[in-house]
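The other protein chains are all here in position, but one chain of the complex has been omitted.
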Amino acid sequence: MNLSFLFSQFMGGLTAAMFLFLIASGLSLIFGVLRVLNFAHGSFYMLGAYLAWQIVHWLALGGANFWLATIGAAAGIAILGGIIERLLFRFLYGREELYQLLFTYALVLILGDAAKFTWGTQQLSVSRPAILNGGVEVLATTVPYYNLFIIAVGPLIALGVWLMLTRTPLGRMVRAAALDREMLSALGANVGWLYTGMFMLSAALAGLAGALVTPIQSIVPGMDVEIIVQAFIVVVIGGLGSFWGTFWGSVLYGQVLSFGILIFPGFSLFSVFALMAVILIIRPWGLFGRPIR
Amino acid sequence: MSRLSSDRIPWALIVFVIGLSVPWVGSRYDTFLATQIAIYALFALSLNLLLGMTGLVSFGHVAYFGIGAYVCGILMKTLGVPFIVAFPAAGLGAGAFALVFGYFCVRLTKIYFAMLTLAFSQIVWAVCFKWNTVTGGDQGLPEVPFPDLGWMSAIPGTGHFRISEYFYLLTLILVMLCVAALRRIGQSPFGRVLTTIRENPERAAFIGVNVRGYELAAFTVAGVFAGFSGALFGIFNRGVFADYVFWSKSADVMIMAILGGMNHFWGPAIGAAVLTLLNQQITSYTEYWPFVLGTILVVLLFAFPGGILGALDAGWTRLTHRRGLPTQRNA
Partner (left out) sequence: MGRQASLVALCAWLAAFLAGAAANAADAIKIGFPIPLSGPTAVYGTPILKGAEMAVSEINAKGGVLGRKLELLSRDSKANADEAVRLARELIIKDNVDFLIGTLTSAEAPAVSTIAKENKIVFLSPSAKTMKLTAPENLHPYIFRIASNTDIEGAAGAQVMAGWKDIKRVATIAPDYAYGHDAIGTYIQTMKKLRPDVEIVDQQWPKLGEPDFTAFITAQMSKKPDAVYCDFFGGDFVTLAKQAAPLGYFKAINNRLADGGEVGVIDEAIALGNDYPLGIWTDTYDPVIWTGKEPAEHKAFEERLRAFMKTDYGSGWAIMGYNGVTALVAGIIKAGGTDSDKVAAALAGLTFDTPTGKLTFNAKTHESESGEFWGEMVKDPKYPFAIIKDPVYRNPDPRTETN
C-alpha cells in the first residue's frame, strides 16, 4: 500500500463522510435544540433533490442554473418545513419520543407519496455545474473538483452553524431554549418562533443537501428512506445533541467504510450499523454526547 | 386498567369464539386475513410488553420476529424438523438473541435505546440478506412446508377444509395461548414491577428494583413471543425472506400498537386487526396506501393519542358519567 493509494482511499472516505454530514447536520441541529428525532428529514432531503431537478428543468440547460436551483431548493424546503412546524409539529414538543418518531414517520409516508405523485417514479439526475467539471491531480490521484467542493461545504456548514450557535445573540437564545424552554419563555422570548426558525434552518440544510447531491447521485423514489437511517446513526454515533459529534461521527464513518472494504469486500452492507453497535457498546452516549435523562 | 377491558366482559373468549368460526362462516380469503391478523396481533402484543408496559421504545423488535421466522423456516425446510420442535425453538432462538442484544440495549435509555435496538435489527437484516448458505440470502427460503396437520381432519365439520384452514386453527390456538401467557405476565408481580419502571425508573431503582435486570427480562420475554409470531408468519407466507427483518416493519408494528392503544392490553391486537384490514381494503383501490396510512397516523396522534381503545374508553366514561376523562399517560 503506497501513499498515493492511502491518500485516494482517505479522500474517498472523506467525500462519503461529507455527503452524510450534509444530511445529518440538520438532523443533529434539530435534535440538539428541539429534542426531536426527525424521520422526515430524509424526506426533506429527497424533496430538495426533486425541487433542484425541477428548477434546473424549468430554467432549461446551462450550468449556472445549478446554483440557482440549489438556493431555490434550500429555500423551498425551508418554507415547507416552516409550514409543517407551525401547523403540526409544534404540538409535539415535550411529548414522548414515540409520538415524535411516529409523527415524523407519518410525514415520511405522506411526503414520499406526494413526491411520487408529482414527479413519478423515473430516475432523474442533474448535470454537474460546468465550473466544477474535471479534477486536480494530487499524489498521482485525481480528486474531482466537485468532491473537493463537497469536502469544503461540509466543514463550512459545521463552522457556520457553530458560530451561529455560540457567537450570536440568537444562538444564545437557541441554546437557552435547548436547556430550559419554560425559563426562556418566562423571560419574554418568543420561543415558538425561535423553534420555527430552527426547524426551517434544519429543513433548509436538508434541501441544500438534496440539491448538492443531484450532480453525483440519481434521484429515485425511496431515496428518503434509504438515507435516513444512516443519517440517524451518524448522529447517534457522534452523540445526540453534539453538533461537532455529528461531524466527527461522519468523518469516522467515511474512513471506516473506505478502509473497511479493503479488508472485508462485503462490508458496505454492515458498515454503519456495525460501527454504531461497537461505539454504543463502548461509549453508550456516543463519541461526544452526554447522558440524557 | 380501563373499564372496557375489565374482567366483567370476557372479551378474550368472545374474540376466540368469533375467530374460531371464521373458516366456517367466512370465505377462504377471510381465513387468510384472520391468520395474518392473529399473527400480527401476537407480534404487536409482544412489542407492547416493552412499549406500553415497561416504557421501552424498541425500534428493532422486528429482529426477533425475523429470527423466529428464520429459525422455524430453516429447521422445517432445510433440516426437516417437525413443527412441534421447530416452533418452540423459534421462540428460544429469538429469546436468546434478545437476551444478548438486550444486555447492551438496556444500558441505554430513551432515544439511545431506540437507536441501538434499530442498529442491532439492521445487523440481523444484513446477516439474513447475505448469508446465502443458511438463510438463502436476499432470495430467501421459499417453500417452507406447512406442519403436518392431517390429524386435525378428525375435528367434526372440517371435511371441506384445506391445509390453510387447518393452519389457521392451529395459529389461532397457539396465538391465544401466547396471549394468555402475556396477559398472565402482565398481571404478575413481575408485570407490576415493569409498570413501576415505566412510571418512574429512578423511584423504582430507589426502592431497590434492579431496573436493568427487569428491563432485560422484559426485552427477552418480548423477543420470545415475537419469535413465536415470526415462526407462524414464515409458515403462513410459505417462505422466509429478508424483507421480514427490515426496519420499516418495526415501524409498522409500532403503528399497530399505537393505533389500537398501547395503554390497554388488547389495544395492539385491535390495532393489528384494523391496520391489516385497512391495508387490504385500500391497496385494492389505490397505490397511494402510504399516503392514506400517513394521514391516518397524523389524525390519530393529534386527535386520539390513546388509540382506538383510548378513544372508546373516553366515550364510554362520558356516557356512564362516572368520572371525568380517564387519565392519559403522558410525558
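Read from first to last, the chains carry the letters A and B; within each, the first residue is number 1.
Assume contacts are C-beta pairs under 8 Å (C-beta built on N, C-alpha and C of every residue); 3 or more make two chains touch, one makes a residue touch a chain.
Note that the structure is a prediction, hence the values are computed from the model and not measured.
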Chain not shown: contacting residue from B:83, B:241 or B:265: B:241
Option from A:187, A:262 or A:278 whose C-beta touches the chain left out: A:262
Hidden partner chain, residues of chain A it touches: 5, 8-9, 11-13, 15-16, 19-20, 112-113, 116-118, 120-125, 127-128, 133-135, 141-142, 144-147, 213, 215-223, 225-227, 230, 254, 257-258, 261-262, 265-266, 268-269
Positions on chain B contacted by the hidden chain, ascending: 27-29, 32, 36, 129-130, 132, 136-140, 142-143, 233, 237-239, 241-244, 246, 280, 283-287, 289-290
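Here is the rule we go by: only the chains that are shown with their structure count from here on.
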Residue ranges of chain A touching chain B (in the complex, touch as defined): 37, 88, 91-92, 94-99, 101-103, 105-110, 112-114, 116-117, 225, 229, 232-233, 236, 240, 266, 269-270, 273-274, 276-277, 280-281, 284-286, 292-293
Complex interface listing, chain B residues touching chain A: 51, 57, 59, 104, 107-112, 114-116, 118-120, 122-123, 126, 129-130, 247-248, 251, 254-255, 258, 288, 290-291, 293-295, 297-298, 301-302, 305, 330-331
